[in-house]
Structures are given as C-alpha cells and as structure tokens.
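Just one protein chain is left out here, and the rest sit where they should.
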Amino acid sequence: MQKTRLEAFSDGVLAIIITIMVLEIKVPHGADFAALRPLLPVALSYVLSFVYVGIYWNNHHHLLGSAKQITGGVLWANLHLLFWLSLTPFATGWMGENHFAPATLAVYGGVLLGSSIAYFMLQNRLIAVNGGPDSPLAHAVGRDWKGKLSPVLYVVGIASSFVLPWLAGAAYVAVALAWLVPDRRMERTLETPHP
Amino acid sequence: MQKTRLEAFSDGVLAIIITIMVLEIKVPHGADFAALRPLLPVALSYVLSFVYVGIYWNNHHHLLGSAKQITGGVLWANLHLLFWLSLTPFATGWMGENHFAPATLAVYGGVLLGSSIAYFMLQNRLIAVNGGPDSPLAHAVGRDWKGKLSPVLYVVGIASSFVLPWLAGAAYVAVALAWLVPDRRMERTLETPHP
Amino acid sequence: MQKTRLEAFSDGVLAIIITIMVLEIKVPHGADFAALRPLLPVALSYVLSFVYVGIYWNNHHHLLGSAKQITGGVLWANLHLLFWLSLTPFATGWMGENHFAPATLAVYGGVLLGSSIAYFMLQNRLIAVNGGPDSPLAHAVGRDWKGKLSPVLYVVGIASSFVLPWLAGAAYVAVALAWLVPDRRMERTLETPHP
Partner (left out) sequence: MQKTRLEAFSDGVLAIIITIMVLEIKVPHGADFAALRPLLPVALSYVLSFVYVGIYWNNHHHLLGSAKQITGGVLWANLHLLFWLSLTPFATGWMGENHFAPATLAVYGGVLLGSSIAYFMLQNRLIAVNGGPDSPLAHAVGRDWKGKLSPVLYVVGIASSFVLPWLAGAAYVAVALAWLVPDRRMERTLETPHP
C-alpha cells in the first residue's frame, strides 16, 4: 500500500520532469527549416536528458519492484533523488542554449553526479530495511558495477569540462549508453522469484 | 505489477503532453474578441494535436490492456514512443504560430510519422514477448490496416507540404478522423476473453 | 481495469489543469505588497476556476465510481470533456489579466458551457452503456437539476456579459456555490449499494 503511493508519486514527478524539459525547446519565430538550426544543441541535450530520466525511471521501477518494506527514511531518500532529478531540466536548458559551454557541461555533470549518489543512497536504504546484504533485493542489485562506475565517469566529465569539453560530453553519453544496454541479470533475477 | 507502473507512467506523460500544449495558446493582450482572431490557427492546431494524443492514449490503453508480459525492451520501446509524442507540443505550437507554413507542416508530419513508427515498434515488441503471431494479442491487433496506412499518409503530407500545403493538412486530418471511428473489431476481441 | 486507467488519465489531466492555472499568476517585479495589488483580479479568477475544476473532479469521481462498463464511446466522451476543461487556464488568465472585461467574461462562460455540455454527454453515454434509465447509475444521477440548470445560468452569464457584466460574474459564482453544497442524495445513493 505504502509502496504503491511512493511509486505513483515518483512516476508523477518523473513524468513531469521528462515532459517539461521539452518546454526549453522554445518555438522559433521563423517559419523555415533554417529557424530550427539554432535549436539543434537544445534538442540534442533534450535527447540525452530524456534518455537519462528514462534510465532512472526504469531502474527505479526495478528497484522498487523488488522491495517490500518502505520506511520514513526510504520516503525521504526517494524525495532526495527526485530533488536532484528535478534540476535536470534547468541543467539541460542551460547547457543546450549555451552550446555545451564548459561551465554548463560541468553543472550538467554535477546534476548527474548528485542524482547518481542520491540513487545509491536510496538503494542502500532499501536494502537495509528489506533484509540487508543477504536479502533477495541485495542479490537482485548485485555488485552494481554500473552504479559504481557512473559517478566516476561523471567526475571525469566535470573535471575535463574546462580542459577537454568533448571528453565531458563523451563521458555523459557513454554512461547513458552503458545503462541502455539491458541489465539481463537483474531482469532474470526479478522474474525468477526467490525461494 | 510491472504493467501497472508502465501504464501509470505513460498516462502521466500523455496527460502532461496533452495539457501543456494549451500553454502555447498565449493569453492575448487585447480584451475584445478581435484579440482572439490571431489565435485561431494556434487553436486549430491544438484541437488536431489533442485528438492525436487522445488517439494514442486510447490505442495505448487497448494495446497494453491485452498484453501480459512486459520486458526491458518493452519499457524502452514505450519510452521511445513517449519521446516522439513529447515533441508534439513543439511541432503544434510552431505550426500554429506560423499559420501552417510549409516547413512547419512538414515537421508536424515528421513528428506524427516518428510517433506512428515508434508505436508500431512497441506493438511488435509486445506481440513478440506475448506469444508471437498466434497470440491473443496478435489477433486483437489483427491486420492493423490503419496502423499501416497512417505512415503512408504522413509521408504524403510531408512530401506535399511545399507543393500543395492544403493536401498535407488534409492528410493529417484524414488520419485523425480514420482513427476516431471506433475500432469495433478490436474492442469486441478484447471484451470476449480468448479461450 | 479499463476504468482504472480512464480515471488515472483523467486525474492526471485534471491535476495538471488545476495546477498550471497558477502559472498565470506571474511573479511581479516589485517586492512590496503594492506589487501584489495588480494580481488581485488574476488571483480571484484563479480561485473561481480552482473551485470549478475541483467540482468537475468531484463529480467525475462520483460518476465513474458508480459506472461499471466502459466503451470506446465513453473514452472519447471523456476526452471531449477534458478538452473543454483544458481551455480553462486560458480563459481564466485572459479574464483575470483584463479585469473581467465583457468579451473575456463571455468566453469564460463559453468554456464553462462547453464543459457542462461535455459532462452531460459523458453522463448520458455512461448511463446508456451501464443499463439505461433504470440502472443504479441512472438512479444515482437522478433528475440532475443542478446539471440541467447550470448551462442555463452560463447562457444568462454569456448573454449579459456586454450589458450587465456583474450579472455574468454573479451567475458563474452562483453555479459554483450551488455545486459546492454537498449533493447528499447522490452520496447516500452511492454509499448504500443498490439491491
């Protein structure tokens, strides 16, 4: 019961975040294709952020799906994650409108980093209240190498924003692609109920 | 369980898309009826897009209603569909504010085309993981002539945008009307549970 | 199942409509109480529209609560209602920003009228597919004098907009108050299951 409403609220917030980002792609005044060209960086950063929010929704969905117990601490860890994700439209718009300028790349990476740490904290909180390191949930999460590698790549991206901006962009795209590859292990674990 | 949350998230995104489009109808400064006249093209394109998003919600509702199995691939095929639909408010606003100028008609058709291909991919993915071409879901979908004809008409619309703009508009309206006619076959199939 | 998703989608759209209206109350540039004074008409029209959307959500909730059968026709009658309600933020903002000028009062009444007719159509569609005039749903709806009187008062409001603007405003407020009075009969009917 508690879980249902936590999921519903999170779905609502994530649905709004993923949709209001498109409001940053402002309708141009010109009426020909040339008027769309200045929108290209905004559109590209929208695609990247759409994929990121989609990944978070997907993972959140799997994570909550294998959790049974929800506590007040979990509710706040979840709100903390939603807070970081709610900064995504701002960071996306700023980065896109300024053609991936160094400072905007660094801030975008900072929002990704904050979100990934918040997700990690939520995951740990859920494991702690759902049976600890030997629980089905802990097994479903597994060694979580993607979750541990992602913050490292975000830090690389932030650090290289002012030196090698293309590397920052590459790092953010690489993490998104790594998560897009379906996590077959977790899906299998979730589909086969634990004894 | 998985399906419930997929539907809830899709409902959220579709509800936001259909509602934020109205924000493109900017409150005019004048206070008489004449001040509303310039809004007519924006309002007309809003009506068309409202019907389109309504059709997608309706079909999505029927399609998911007859699916049982959800996989990671389905989640992403669904997000891909939502991505294309999320571009609808932008394409609608651009077309309306520029009085259905050729380039805007072509882009609007492009968003419709992208959405219809994404829907087709989602449908195929769902059939594949729900028993294949002999499954109840495949029978419910049937030969899907509307789904196959729609992209053809969108391409006709895009191609004629710069030559016969009225034909592009007519194509988009015609597809919407074709879908508005209730799909009695599918509804019947869904209401009569398969043996 | 079908009903659940219809309700969820409607809740989403109504929640967005009722909330984005507040975006029309633009943050003023001044930092003292005087800066808020010009917002008073916008705020007043916001309160009125908030109550109206609240009434629709309430009634929709009761109506769907006593319906069992949902058809494609019901889905479209519902979308038609949501379409009219989605125009509320525009009509509210236009009326508020122009201090209840005659044309804006007439358009606001027009949106209320359209919504009430759409609700009436949805109600009739639901009764038709849920057992007709002798069904529990039809009894729960009853003679529906409020639903029949409201459009009359909206027409009075629209007609008097240019002659007696205060009468238009009074008509819209009166209808809202009439619906705010709890409809004890219907609630009783719904709580006592029909034999």
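Observations, loosely collected:
Order of writing sets the labels: A, B and C. Residues in every chain begin at 1.
The criterion applied here is as follows: contacts are C-beta pairs under 8 Å (C-beta built on N, C-alpha and C of every residue); 3 or more make two chains touch, one makes a residue touch a chain.
This structure is a prediction, so every number in the text was calculated from the model and none was measured.
Screening C:A8, C:M95, C:L153 or C:A168 for touch with the missing chain picks out C:A8. The chain that is not drawn here is touched, among residues A:N58, A:T104, A:Q123 or A:S160, by A:T104. If you put the hidden chain back, the residue from C:Q2, C:T19 or C:Q69 that touches it is C:T19. If you put the missing chain back, the residues of chain A touching it would be 1-2, 5-6, 8-9, 12-13, 15-17, 20, 23-24, 71-73, 75-76, 79, 82-83, 86-87, 89-90, 93-94, 97-98, 101, 103-104, 107.
Although one chain is not displayed, chain C still touches it through residues 7-8, 11-12, 14-16, 18-20, 22-23, 25, 27-28, 31-33, 35-36, 47, 50, 54, 57-58, 61, 65, 180, 182-184, 187.
Here is the rule we use: only the chains that are shown with their structure count from here on.
Chain-level centrality, scored on Cα centres against the all-protein Cα centre, points to B. Chain A and chain B have Cα centroids lying 26 Å from one another.
One finds 37 Å separating the Cα centroids of chain A and chain C.
Within chain C, contacts with two or more other chains are made by residues 12.
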